[in-house]
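All protein chains but one are shown at their positions in the complex.
Let's turn to subunit A:
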Amino acid sequence: MVTREVTIINETGLHARPAQLFIQKANQFQSEIKVKKEDGSEGNAKSILGMMSLGLAKGSKITIEASGADEEQAVKALAELVEQGFGES
């Protein structure tokens, strides 16, 4: 299992288009991937409903956790996506 903590920096938080990009990326990996919030709630990173229901806004800290064959790559790719603010300038 690989985990990494990242902070959401883009203005709109993690919904609508960013959430869509996030789950698209997650679905490219075989590993099981979860996103955990500081308050203990968690969601399936491959589910748009799961991600949206975490209500992640700008400034939220999340932990991305993956387990499976490509866990390293999955966590790295998703963390980078978040850290780059989903390409929003």
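The criterion applied here is as follows: a residue touches a chain if its C-beta (ideal position, glycine included) is under 8 Å from a C-beta of that chain, and two chains touch if they have at least 3 such contacts; residues count from 1.
Note that in this section contacts and distances are computed from a predicted model.
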Complex member absent from the view - protein name from UniProt, among "4Fe-4S dicluster domain-containing protein", "TRAP transporter small permease protein", "Phosphoenolpyruvate-protein phosphotransferase" or "Glutamyl-tRNA(Gln) amidotransferase subunit A": "Phosphoenolpyruvate-protein phosphotransferase"
Chain not shown: contacting residue from A:V2, A:L21 or A:I48: A:I48
Of A:G13, A:G68 or A:G85, the residue in touch with the unshown chain: A:G13
Subunit A, residues in touch with the chain not shown (by the definition above): 13, 15-16, 43-44, 46-50, 52-53, 55, 57, 89
